[in-house]
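Here we show just some of the chains, and they stay where they sit in the whole.
Each chain carries a letter (A, B and C) given by its place in the written order, and its residues are counted from 1.
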Amino acid sequence: MHITLTELERETYRKSPIHRIDGRIKILMTLAIIVYAVALPRMDSLDLIKLGLLEVYLIILMMFARLEFSYLAMRFAIALPFGLGIAAFQPFLKQPFIQNFTILYTLPLGIEVSREGALFGIIIFAKFLVCISAVILLSSTIPMSELVSSARRLGLPKELALLFTMMVRYLFVFWNMLDRIRTAQKTRCFEIWNKNVPRKWTLEQIGYTISSLFVRSYEQGERTYQSMLCRGYNADAHVYVSRKKISVPDIFVLAITVVVIGVAQFRVI
Amino acid sequence: MNIIETRELTHVYRGKITALDGINFTAKPGERIAIIGANGAGKSTLFKHFNGILKPTSGNVLIKGESISSKNILDVRRTVGVVFQDPDDQIFAPTVKQDVAFGPMNLGLSPDEIEKRVRESLETVRLTGFEERAPHHLSTGEKKKVAIAGILAMRPEVLVLDEPTAGLDPGGAMRLIKLINEMNRYLGITIITATHEVDIVPLLADRVCIMSRGKIIGDGTPLEIFSSPELIKKTHLRLPIVAQLMEMLQEEGVPVGVKFTLEEARDELLRVVK
Amino acid sequence: MHIPDGYIPLEQAAIYWIIAILFIARSIKWARKDLNENMIPLFGVLAAGMFVLQTINIAANLLIPVPMLTGVSWHVVGAALTAIIFASPWAAVLLITLVLAVQSLFGDGGVTAMGANILNMGIIGGFLGYYSYIGLSKLSIKRPIALFAGAWLSMILPAIALAFELWFAGTFPLKQGALLMGTFQGVAGIGEGLITVIVFGAIIKARPDIVEEDAPQKVSTVKVAAAGIVALFGLAVAAPFLASGNPDGLGQTANLVLKHEINSAITPLFSDYSIPGMGEMGKVAAIIIGFAAIILLWLGAAKLLKRV
């Protein structure tokens, strides 16, 4: 299960109020939410309410962005396992910064499940969830090229922007090459578990596959780069930066975000 | 029994672009079929269903009467050999020889047999001497030849060729056409070709299908198909050059019939002149 | 092996970010000077390739998947490979930074935690992988073996660093963490090593004009030796913690010692955050001091060795 960049890019070209917001604002918003979520105290059950509020806010924004449900489900399904692992261990651990543990159960082998551990696990998972939601929202509502140019305007160094753009471009090349090689092998009946062929030969083929994947992607990338040069591109050229001004609705959205964070922090409700 | 059959085959790319729209196509063993149609008509998409590289959005593809499934997919690919339009989709091994040997190897043939097939296939496309070259460092036409050799070496029952002559020099193209016809005549291999070069259609097909916007809108002998000018015009195609010349002469009042191959046209003209 | 957001407290994440930024700044300087126009496609493709290999399971058709407990499957990192191809560890820092940035957009690895991830995979992985390879090459060990060893080390050492970071963060006990991550990365490192050998061989064969085969011989022995000393020193510092029955106790002691020295200087910086248990500050300080010490040590060792 994976999501291709093309699918990611497709969502970013939708038209919605969220997509229209200036890229810089979206980046700042995302960072604000992530930093706030991460900065919350480690052990405080109030965290869950604050994080819940942020999550609801993000979900509302996602709805405004008219993102497809199946797409979102896929994005979350890919991202979540990365964080789930460590959180799931927490109830069984004795966190060094907690003084007293309330033991809920004792499992065989003397493994103890503590209430504090469980709470800590839930809190870090909730933080993680909010951060992931923010990132998914950002990456689904801003095309890569705009992300780079916005980041440029926020002060990202030129070299990083250039290399980042090149990398994103070559992602397509690489992906495409992987696809081509797989098709080529399939049409000629290649199968890893084929018993008719020596195991050694199969392993060799896997090696060749990886090397030709890189070499051919590189050469394709080189030809593509040359054709970019032919069309007047040069490496010193600035990544195209639009002169768009920040508008009133942009400020408005940023303000709402600040208010939401404020509400979460000072428990106005 | 039909060796290939599609039933109401529809393919929609990424939920938006309908490339195939209810295709009913059949090929009998030993037939020679050409599929023609404008750019983007859906020819390549159709071919990629014949060996299960693409899966139907709806409808069915039957090979020797059996629907393609993960169980019989290897058999299907052994039966139907597809030469893709872009040779880069087909070559990947570090040397030409290894690339051509890749298919036979997977079929579990003996080393001698593999060696023999590789040699013969490379001779056929006149690439002897290129064995140790890297296939991605060849000229476009040479790559195309490697791709064709790689499929020939598998000896499929059905040979599906997507624009086999594009990028080949005329000498190479004629040799390939001759080879295809021989394989059909002596080994009984079914041949399905997509091409834009209408001049070669009468040389390598007894039956022509016209595709347009994902549908098959014409099916018949070359004579039938090329005798319906509106159909041809509508689909951005043209008549073979020989036929165009004969038509132009007809318009000027010369009493000739429309012919498609050089030999026929010569005889027809000789008849008139003498 | 990508730390997500929320698993490291913000102030610790900030420290890692500061270290990472220093290194990134230097790597940009490298790009400006040494990354010529012809190499840009290679850099772009390698970065793209690393991303693709890290994100999807080519396993599906090509390789056998190496599943992990938590559902995270095996990743290729490519830090050693990049450093070796471009004959500079700075290339690895830059490349891993880019890869991690795109990955974080996919939710793989956090934004605040990115500094730590860059530190582990790019800096520690890149430098140690590279210098191990160079060092082994200089000892005229066969290239494939040197490559494999470099790549394997570039996987295992970041895993240990990671275990320490999670321990500092209080999210995972040190010994179990080091054992778990270490075992996993040790196994994954075999794959990494193989891929490094294969890809490097292929690129050298296809484009001898771009990759210098005898680059190892040109690197000064001084730098290699200094890197070796730093690595050994790092391990020497880490070892007692790893070996101790009660690493937390050791940490506590270290904190106690450090607290008096540094705390007063640092606390105001972070005083906005009310953190339970003042041990926190000590850990922050420990990280800074540790790193400063390592850098100083490297510089010092290089200077000393040069004089000899």
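FYI, contacts are C-beta pairs under 8 Å (C-beta built on N, C-alpha and C of every residue); 3 or more make two chains touch, one makes a residue touch a chain.
These numbers come from a predicted model, not from an experiment.
Whole-complex chain count, expressed with the shown labels: A x1, B x2, C x1.
FYI, only the chains that are shown with their structure count from here on.
Sorting all chain pairs by how many C-beta pairs they have in contact places A-C at the top.
In this view the innermost chain, defined by its CA centroid being closest to the centroid of all protein CA atoms, is A.
Centroids of chain A and chain C (each the mean of its C-alpha atoms) stand 21 Å apart. Centre-to-centre, using mean CA coordinates, chain B is 53 Å away from chain C. Between the CA-based centres of chain A and chain B the separation comes to 44 Å, rounded to the whole angstrom.
Taken residue by residue, chain A touches two or more other chains at 185-186, 209, 211-212, 215, 219, whereas all remaining positions touch fewer. Chain C has residues 206 in contact with two or more other chains. Of all residues in chain B, only 14, 51, 53, 74, 77-78, 81-82, 84, 88-94, 98, 102-103, 105-108, 136, 150-151, 154 touch chain A in the complex they form.
Residues of chain A touching chain B in their complex: 6, 10, 180-181, 183-191, 194, 196-197, 201, 205, 208-209, 211-212, 215-216, 219. The touching residues of chain A, when paired with chain C in their complex, are 2-3, 8, 30-31, 34-35, 37-39, 41-43, 75-76, 78-86, 88-90, 93-97, 124-128, 130-132, 135-136, 138-139, 147, 157, 159-160, 162-164, 166-171, 173-175, 178, 182, 185-186, 192, 206-207, 209-215, 217-219, 221-222, 224-225, 235.
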